[in-house]
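Before we start, here is the structure in question, set down as C-alpha cells.
Left out: one protein chain. Kept in place: all the others.
Then we have chain A:
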Amino acid sequence: MKLTNVFRLAYILCRVLFIVIIPLAIFSVLYHVAYLFYPNSTFAASFGEFEPLFSFLTIEFQKQPAFYLNNDIIILSFISTIAVLLLVLFSLRILDKLFQNIYNRSLFINKNVSLFYQLGSTVLVLGSIFSYLDGLLFDKTIEALNITNATVSFSNVSYVDPIITGIICLMIGAALRVAVQAVEENKYTI
C-alpha cells in the first residue's frame, strides 16, 4: 500500500468519526440541558440518574450522592462536556483538512501552516479547559467516596498535557511555515 493511501484513509476516518460524534454531542448537550433547566421533568427522568462524565474512570455509587444534583456540578459537567465535544469536533475537522491536503497536494503548503496553528490553539484552549474541569469534577467525586482502609488524593495537573501538546503543535506550525517558505522559493527557482 502506498504511503499516500494512509493519508486518504486517515482523512476518511476523521470524517466518519466527525459524523459519528455529532449525535453523541447532541445527546450529551440535551442530557445536561435537561438536568440543568428541567430537573424535575419526565424529559430529565428519561435519561436516568445524573452522572457527570469523566474521561478515564467510571465510579458507580450505590446511591446517587447529593452533590451530583448540585447545580454547580451540573454546570461544571456541562461546560466540561461542551469543551471536550468542541475539542474533538474541531480537531477531527482540522485533521480531516490536513490529511486531505497532504493526500491531494503536499504537507508543505501554506494552508497546512494555518491548520497546525488552529489545531494548536484548539488543543491549548479547549483541551486545558476540559482537562482542568474534568479533574475538578473527579476530585469532588473522590471526596464523596467512602473508603475505609485508604486515603485517596488526586492532583489536578492533567491540564498541563494539552497545554504542552498545543504549544508543540504551534511550534510545528511555525517550523512548517519556514519549510513552506523554502519549498515555495525552490519552486520558483529556474
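Basically, contacts are C-beta pairs under 8 Å (C-beta built on N, C-alpha and C of every residue); 3 or more make two chains touch, one makes a residue touch a chain; residues count from 1.
The rule is short, and it goes like this: contacts and distances are computed from a predicted model.
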**Report entry** Chain left out of the displayed complex - its UniProt protein name, from "Putative transcriptional regulator", "PTS system mannose-specific IIC component", "4Fe-4S dicluster domain-containing protein" or "ABC transporter ATP-binding protein"
**Finding:** "Putative transcriptional regulator"
**Report entry** Which of A:L3, A:A66 or A:I190 contacts the chain that the document leaves out
**Finding:** A:I190
Report summary line: Those residues of chain A that touch the unshown chain are 185, 188-190
